[in-house]
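Apart from one protein chain that is not included, each protein chain of the complex appears where it belongs.
To keep things simple, chains are lettered A and B as they appear, and every chain counts its residues starting from 1.
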Amino acid sequence: MESSLHKKPFLKPKRKSILKQKWLYFMMLLPLTSLIIWNYIPMYGIIISFKDYSPAFGIMDSPWVGFAHFERFFNAFYFWDVIINTLRISLYSLLVGIPLPIILALMFNELRRKKYKSLAQTISYIPNFISIVIVVGMVTFFTSPVDGVINTVIQYFGGTPIDFVGSAKLFPHVFVWSGIWQTVGWGTLIYTAAMSGIPQDQYEAAYLEGATRLQCIRYITIPAIMPTIVICAILATGSVMSVGFEKVLLMQNDANLATSEVLSTYMYKSGILNAEYSFSAAVGLFNNLINFIVLYLVNKFAQKFSETSLW
Amino acid sequence: MQFHLSREDKIFNWINIVVVGIITLLILYPLLFVVFASLSDPRQIFDSALLLWPKGFTLEGYKRVFDNPDIWMGFKNAVIYTVLGTAVNVIMTTLAAYPLSRRDFRGRNVITILFTFTMFFSGGLIPTYLVNQHLGIINTMWVMILPGAVSVYNMIIMRTYFQQNIPLELEESAFIDGATDMQLLLKVVLPLSTPIIAVMMMFYGVGRWNGYFDAMIYLSDRELFPLQLILREILVQNQMGDAANQAMMNSNQSEVNLIKQSIKYAVVVVSSIPVLVFYPIVSKYFEKGIMVGAIKG
């Protein structure tokens, strides 16, 4: 966050001694302890990707198999299909899922009637609390080619009914947009909070200079929330290989399998269902390695071209 | 101060109001569907394309929900886990986010990477289970509260907010007055950060409220189950279940399913209510963040 204020070093070098910052380290103590206990101590479990894990022997004593699980995965018949499907859905999600909450948050922010604004915001958050099972059930019902509301409308305007959930071609759209319904309102929260930190006098000054609302958005609001946008976008790219497992599994059927089989469901079917934990772990590790690399690169990119980055 | 709107701004306003209205309605209808369905005879929900009002009005679903002791118990547990867990989360996240927001904090990059690394690499379920077993917290409420104290994602969001919204002049003048970093955090930074704290409470609170996986793995006493686990039994089990479930399905499908059908929408409505109540309370703090002038270092 090298915002204009932060660019000048305000603290004298001598304050940088560790002793002087003892309070800061003290603050970090508890979070770091928690991180060590629940994240770093269990991390030795990563090795089961390279072992043939059996609970009878435990993690340490199970036999090593090297990269066998990875080879099996890379040589799997559906390897490329699964990777492509995963990327298709997640990139689509990112493409739509990153800008829409920002736009909606900006629109909320421009509402001047408090009650209306609060009502609209509250309603937009609620879908986030609806169980995925129910969401998938509603998607199926609303999109039914026989008596669903969407197809009723399509037919009313003379179109032919479309089988949304039974089409491999449409699956990514249905998946992503039902996801948008569920999360777009919730996603505005961060931006709403960021906007509330913008001093009101900036707008007043702009108004006195004759700026329009759109200009205010463009020259005051967006720059002010830019760091948040960048950070959220970077973090989002770090899940490029992860697609919500439960929802895909619930929406999946033989008719859309050609595009709906993603890494997590594939892993579930060929690993967990057959109790091949090491194989699943290997696929998971591969998955996260890609995620991490992507995040790292995007962050590098951000360091270079914007003033905001993760580290 | 009162704005006098130009014609252009008026048009902009109206377009904005209308578009937000349309979006809100689009988001709203499926929610209403759930509410109507919860008040309908489960056999009649599918009768027409649009459910615009409860069909075959019945309170049976709600009656069953309120008669179900498990749901009340789950509700109580979920409130406890959510309140305590969120408190732990917000405190710990603040403690991590603030030092990392300080450009002069030595080691911040290393520590940030240390945190970020855990977003991607974890030892998996079994070693984590063993750690919790060593701590002796399995099948206690603590396993629902202590682990996962810091979400790295949230921590980074919060750090970004601190960097963005705490004027350096305030920090500087506080130092000149001889404040320690801790005093600075408590007296200057936090009062200026109510919006992000509110967001964190929402994020963590909802995460805790909706979470079921840890409960599923670590809890075996039914009296400790949070609401979502009970909900899952009603909604999900038998859909992705194991063979015993499958066999069970074969023969008693209609009986069990009938119960599930009549209860599932009602249970979703009931479980969302606390969040609905919670939001308006928290949302006030979004507005209150703007009081820069009022605070002196």
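We adopt the following convention: a contact is a pair of C-beta atoms (placed from the backbone, for glycine too) under 8 Å apart; a residue touches a chain by one contact, two chains touch by 3 or more.
Everything that follows uses one rule, which is that contacts and distances are computed from a predicted model.
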| message | Given that one chain of this complex has been left out, which of "Extracellular solute-binding protein family 1", "Acyl-CoA dehydrogenase family protein", "DNA ligase (ATP)" or "SpoIIE family protein phosphatase" is its protein name according to UniProt? | response | "Extracellular solute-binding protein family 1"
| task | Over the full complex, note down every shown chain the hidden chain is touching. | result | A, B
| Among the options B:179, B:199 or B:230, which residue touches the chain absent from this view? | B:230
| Of the residues B:58, B:118 or B:261, which one touches the chain left out of the display? | B:261
| Of the residues in chain B, which ones touch the absent chain? | 42-47, 70, 125-127, 129-131, 133-140, 142, 146, 216-217, 220-222, 229-230, 232-234, 237, 241-245, 247-248, 250-259, 261
| Missing-partner contacts on chain A, residue numbers | 33, 36-37, 41-42, 44, 54-61, 72, 76-78, 137, 140-141, 143-146, 163, 165-166, 253-258, 261, 266, 269-270, 274-277
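By our rule, only the chains that are shown with their structure count from here on.
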| field | For the chain B and chain A complex, residues of the former touching the latter | value | 1, 3, 6, 8-9, 12-13, 16-17, 19-21, 23-24, 26-28, 30-31, 33-34, 46, 48-50, 92-93, 95-96, 98-99, 101-106, 108-109, 111-124, 126-128, 130-131, 135, 146-150, 153, 155-157, 160-161, 163-165, 167-168, 171-172, 175, 180-182, 185, 195-196, 198-199, 202-203, 206, 209-210, 231, 235-236, 239-240, 264-265, 268, 271-272, 275-276, 279-280, 283, 286-287, 289-290, 292
| How about chain A: which of its residues touch chain B in the complex? | 1, 3, 5-6, 9-11, 15-16, 18, 21, 23-28, 30-32, 34-35, 37-46, 48, 59, 104, 107-108, 110-113, 116, 118-131, 133-135, 138, 141-142, 147-149, 152, 181, 184-186, 189-190, 192-194, 196-200, 204, 207, 212-214, 224, 227-228, 231-232, 235, 238, 249-250, 277, 281, 284-285, 288-289, 291-292, 295, 308, 310-311
